[in-house]
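Working notes, beginning with the structure itself.
The complex is shown incomplete by one protein chain, all other protein chains being positioned as in the whole.
Moving on, here comes chain A:
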Amino acid sequence: MKFHDKQAGKMTLKLMTCAVAGASAMGLASLAQAQQTLNIVSWGGAYTMSQQKAYHEPWMEQTGDEIINIDRSGNALAGLRAQSQAGNVTWDLVDMLPADAMIACAEGLIEPLDHDELLADAPDGTPPSEDFVDGALGECFVASIVYSNIVAFNTEMFPEDNQPSTIADVFDLEQFPGKRTLLRKPINNLEWALVADGVAPEDVYDVLETEEGIQRAFAKLDTIKDHVIWWEEGAQPPQLLADKEVAFGSAYNGRIFDAMVSEDQPFEIIWDAQVFELDGWVVPVGKLDKVKDYLYFATDTQRLADQAQYISYGPARYSSSDMVSVHAETGIDMMPHMPTFPPNFATAIQKDDEFWADYNDELTQRFDAWLAQ
């Protein structure tokens, strides 16, 4: 008797769960007509947070869509390739570097974009092709921000009357002792080594295209090699600086800014010879219809200006730059923290995507061999 009771109880429970699941599935299915789930790939950390606040949340509120953040931009190209080879692309929109976008575009992994048709005009009616900064609109790419690779230092590690200020100081072990942390890639490091060795920022890539130039850069890096901890994840340099494991750290400027304002870290950025580049959206093949409206929304003037309230990356639209104001939480003025702020920008180097597209494989191998010596 008891056994039967139990069985019966189990059965009803099962039936009930089935019924509930069925009903909710039907409910979801009918909702899906109007609302959808967007899988958006980005970098994570403070940057994804700024996207979440500036455009994901307003969009979800407006449409009822659900946006899922996937932190895979570091390896987005490999991910796109693998998904496309498997014939099942699950990403709807991807945040990517323009150099990767060039390769993905040439491989036919992402959609070519007609910018003037797809994107919003500036408030004064300027078409997108004239409102975005130079190089922001690629064949398959639309930039949303300008970010920068900089070197920051912990102000407590140096006496007040002897604080570093130029990229050459990073290579000056006598006056500025301590460990450095640098990205474990040739990119940025070779540029900085040359600038520290006396090459003018605008000539860096011309010099790097020659064998002597490469040797010169490596020779300069040799002088600090024993004092470098190499980092690979964007979160590492702020951490190492905060722990005082290192005195200097190369980093993305937004991460350092975030640590300065949200965690009150005593960091300062050396803007000298900052290597700036763009970052923005690409659409995997076949997903354009699904993300069209969202892309229009997320790249308009207001949204890009909003994003600059949360992170110190410059908007890729001229019309948004004029609207950059204060930090949303602390109220500090954002302008002086932007890579594009004129005093910061004086000696800036624009990362040469074509140079790195050609030489990255070889220079990375050379860099690794150099590290292993």
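The rule we apply is simple: contacts are C-beta pairs under 8 Å (C-beta built on N, C-alpha and C of every residue); 3 or more make two chains touch, one makes a residue touch a chain; residues count from 1.
One rule holds in what follows: contacts and distances are computed from a predicted model.
Peer 1: Consult the UniProt record of the chain that does not appear here and report its protein name from "Alpha-aminoadipate carrier protein LysW", "2-hydroxyglutaryl-CoA dehydratase", "ABC transporter permease" or "Type I-U CRISPR-associated protein Cas5/Cas6".
Peer 2: Spelling it out: the chain absent from the display is recorded in UniProt as "ABC transporter permease".
Peer 1: Taking the entire complex into account, which one of A:78, A:173, A:200 or A:346 touches the absent chain?
Peer 2: Result: among the candidates, A:78 touches the missing chain.
Peer 1: Can you work out which residue in A:202, A:222 or A:358 touches the chain that's missing from view?
Peer 2: A:358
Peer 1: Can you work out which residue in A:38, A:54, A:70 or A:104 touches the chain that's missing from view?
Peer 2: In the complete complex, the chain left out is touched by residue A:104.
Peer 1: By the contact criterion defined above, which parts of chain A meet the unshown chain? Give residue numbers in ascending order.
Peer 2: Within chain A, the residues that touch the unshown chain are 75, 77-78, 81, 102-109, 112, 184, 229-230, 232, 243-245, 354, 357-362, 364-366, 368-372.
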